[in-house]
Each structure stands twice: as structure tokens, then as C-alpha cells.
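What follows is one structure encoded as C-alpha cells, with my remarks underneath.
All protein chains but one are shown in place.
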Amino acid sequence: MAYSDKVLDHYENPRNVGSLDKNDPNVGTGMVGAPACGDVMKLMIKVDDNGIIEDAKFKTYGCGSAIASSSLVTEWLKGRTIEQAYAIKNSEIAEELALPPVKIHCSVLAEDAIKAAVSDIKAKQQAAKEAA
Amino acid sequence: MDRDPIYLDYSATTPVDPRVAAMMIPYLTEHYGNPASRSHPFGWTAEKAVENAREEVAKLVGADPREIVWTSGATESNNLAIKGAANFYAATKGKHIITIATEHKAVIDAVRELERVGFTATYLQPEANGLVDLAKFKAAIQPDTVLASVMMVNNEIGVIQDIEAIGHICRENNVIFHVDAAQATGKVEINLEKLPVDLMSFCAHKTYGPKGIGALYVRRKPRIRIEAQMHGGGHERGMRSGTLATHQIVGMGEAFRIAREEMEFENARVRKLRDKLLAGLQSIEETYVNGDLDHRVPHNLNISFNYVEGESLIMAVKDIAVSSGSACTSASLEPSYVLRALGRSDELAHSSIRFSIGRFTTEADVDYTIALLKEKIDKLRELSPLWEMFKDGVDLSKVQWAAH
Partner (left out) sequence: MSQVFFDHNSTTALRPEVLEAMLPFMREQHGNATSRHSFGRTARAAVEHAREQVADAVNAHPSQVVFTASGTEANNFAIHGIASNLCHGQILTSAVEHPCVSRPALAMQSRGWQARRVDVDAHCKLDLHHLHNVLATPTNLVSVMLANNETGVIQDLAEIVALSRQYKALVHTDAVQVLGKIAIDFADLNVNAMTISSHKIGGPLGAGALVIDKRVDIQPLLYGGGQEKGLRSGTENVAAIVGFGLACELAVKSLATFSQHTQRLRDLCETGLVQLGATLFGQQEKRIPNTSFFAFENMDGETLVMALDRKGFAVASGSACSSDSTEPSHVLLAMGVDKDLARGAIRVSFGLENTDEQVQQFLKVLENELARLRNLTAVAA
């Protein structure tokens, strides 16, 4: 399978690999996919008091396109609000990385990971508010 | 790319041995001629070459040259044997077929096609080591079983089935026995004088011969009949029509001659390399060898690297040419059906790599491969959330995965 240069670049030099402190109230975690399906993405975002994402880290078990999709979104997320992050569409990811049709699901997974991470941080904030 | 990748995919196809290529080229240039043209020497030279090659093929497998029918490759041989014998004997023996779930697609799909036209089939599951349990095989035989098809050497995991024992069971039960030996020639001894096998498929391009040529062994004593699947000029005693590609046949003959003469030496050399590779890779944590190690050709090593996804692994090791799953089905994203049949989890099936070693593999190639794998597996596991969880002691089988 021929990969685009951008996929190869992210795959060879993945950005923002790693984890954030999952117990930090300002950190949201999204884990999507399943090992049986061949891909699992874990995306962690750290949000400041203004709702702006200040850090993002990922770990991905999956093909080159899945790794590239998650690496790319960690770059995109930094500096965006969680609402802006939530609005990221898989088609933008697929287009940026020139994913072939059989790899579109990787971009869907990345979008799902963002939504899961944002939902997680919102749930945490909600819980904190209720506790307060 | 700076350098050619190291080729470790000999089970997908082998390079043509230079000696084979040298034999073939004259038949592409000065000796051209249609071997069925009886009337002029262009045809005669071709015919003689074809018959010499037929003898070489027969010699490697202990057959009579008259038992060898040329085909365009193992896929055609398998289709011809299975459809040809099943159709010929359906009326007298019945319409049930036994095969193994880990057979090559050419066998599985030919049997499926027969199911479509009224046959029934049993796809026997092998044991976890890839081998067929003889008692289970025997139990699968029905009164109307016409044909059994079992491969000698599996293309993905390299395990060698006990063809002799299975053949005896077939004989006792009056079942025609076909064996796909595409991956076996030059790797294991085949003596059809002794083996109770009725039909056997071969191809050249897995044994340092050219692509596009294969053969089917059709036993004469006791005589096995098959219904032709390709009709025309009546070549190959009516079993298979179509102009023969002389240079390819000559190539197959020479490839099989070399295999016969050099097999013993070559297998010893290859085994040493494979064992070195195995030791090197097993020093990596969480690796699993797929398929039995004892009943296995020395050329094959199929190994799963847990917590690493197969396709990204293939990308990571692009400096070596290897397969994840079978080359013939690797256009699909499904995990290998062979590994699944062994009961491997989808994750381990996904993260499997088939290394296949051959005539031109060097010790330096193996050293390089071990070092490369160690480095890349480390890197990918660093990226893998599953590895992180495993290291944290999480039981992955208990995790509720988000549906996708």
C-alpha cells in the first residue's frame, strides 16, 4: 500500500507521543477502538482554565495511517478550545493526510478519540462543579 | 531508498535461480516454437525440452513422467485436481469433500465453488499447532466422501502435515487424496512411489523457477481420472489444453533438478539461519511462534509480536521484505484466517510476521533483521497504549472496549 508523504512523516516522527497524568482534573482521556479491530487510540488533552487545550498526547496501536491520524490531531488540538476540537471532522484529517478509501476509518477513529477526550474532560469538569 | 530491502519473503515467491534463467533464455530466443507443432524442428526442440523438464519434475517427487501434467501454476493445479476429480467421481463415490481450514485459498475457494454446485464440504480445524489430528480426520470421512485435500506444507506457518498417514486413511476409506505441495518442493522429501497420494499440485515460482508454470501429478497406478477444466487442442493427454510456454517449463525442470541435487545441503544451511533468527527474535518480550516448530520446514518462521499492530510493523520493517499473513490475500485487511484457525486471538493474528528464508539469504541478513526488529518493536511498543496497559498490569481481556 502506498502511503502519502505526510502519513510517512507522522509515522516516522510521531509528534506528542506519551501520556498525561490521568488523575489531573484538567486532563481528559479518550480511548477508542479495540485490539480485535486492529486499532486502539488513546488521546489525552490538558485544558487550561479558559477551556483552551494546552497539551495533547497520544498512544496508538494501529496501522501507519492510524498512528499518523492521531499524531496529526495532537498538533491540531494545541491552542484550540474544546468546542473547536469537538468540531474537527474526520474528513479534514483524511484530506490532510491524503488517506486512501480503505484507511478512512483511521480518521474516523481519530475524530472519535477527540470527542471521547473532550467528553471526558467535560464530565470531569461537571463532576468537579457538582462536588463544589 | 538507499538500498534494496532484504528479501525474506521466499514463501510468497522466490527469485529465479540464475542457472534457471540461463536455461530459459535460449527458449525465449533461438529455440522458440510451439511444442505441439510436430512438423518442423522448431517444434521438435521445444517438445524435447518439455519432456526433459517433465522428467526432472517427476524425479524430484518420485513420479513417472507420464504422471505429470503441466499447468499455469499451483492455483490451476489445485482447481484442476479438486474440481476435476470431484466431478469425475461424484456419480460413483459421492459428493462430500474434506479439506482443512488452513489450506491455501486456491483449495478453499475451489471447494466452495463445488459447494455452490451441489457438493458438501467439511473444513476441518487443525490443532493449535497447525497440524491435523488424524482421529478427527478419520471421523470426518462420510460414506459419500469423494475427495480429501490436505496441503503438505502450509504457506503461512510452514508446518508439515503427516501426508503418509492421512493418505493411508484415505486409501482405507476409498477417498481420493489430493495434496497441495506448492510450498513443499525442495524443502521436504517427496516420494510418490511410497506416498499414498492420488493427485499433487506443484508450482515453479516457490522453488526458484519462473512464475506462470506449475504441474499436477495424476497417479497412474491405481489410475486416477480427472475431468478436464480447460478444453482445446487436447494437450497433456486431454487433461489440460493450451499452448505450453516452453521457456517456463524448461525453467521449472531446471529449478526442480537443482532442488533435487541441492536440497539436503540447502536445508541444513537455511535451518541454521532460521534457528538464529528464531533465537534472536525470541529474546524480545511477548513474542509467540505460530505453528509447530518440529514439524515445520526450516525456511519458515511465523511469529507474533504482542501489543504491536501488524501493518504498522510491516511499515516499520520496510527495509526487509516480509509478509503479514499470506501474500495472496494481503490486499484485504482481515487478520490471517490461518492463524485464526489455530485459535490465535485477532490481536496476535494481526501482529504476526512471516519470515521466509531461502537460497540467497545470508547470515548478515539475519543479523540485520534481528537488530531491526528489536529496535522497531521497542519503538512501536513505546507508541502502543496496549503495551502501556500490559506493563501497568491491566488485564486487557477484561477491558470494555469502545465499540467502533
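Order of writing sets the chain letters: A and B. Residues in each chain are counted from 1.
The rule is short, and it goes like this: a contact is a pair of C-beta atoms (placed from the backbone, for glycine too) under 8 Å apart; a residue touches a chain by one contact, two chains touch by 3 or more.
The model shown is predicted, which means the values in this text are computed figures rather than measured ones.
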Among the chains presented, those that the missing one touches: B
Which residue of B:A245, B:V297, B:A316 or B:I357 touches the chain not shown here: B:A245
Subunit B residues touching the omitted chain (full complex): 1, 4-5, 7, 9, 12-16, 18, 21, 24-25, 28-29, 32-34, 36-43, 72-76, 78-79, 104-107, 109-110, 112-113, 203, 205, 210-213, 228-235, 241-248, 314, 318, 321-323, 326-331
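In this text, only the chains that are shown with their structure count from here on.
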Intercentroid distance (Cα basis), subunit B paired with subunit A, Å: 42
List of subunit B residues in touch with subunit A within their complex: 307-312, 315, 333, 335, 345-347, 350, 382-388, 396, 401-404
Contact set on subunit A toward subunit B in their complex: 3, 11, 14, 17, 19, 31-42, 59-64, 66-67, 102, 109, 112, 116
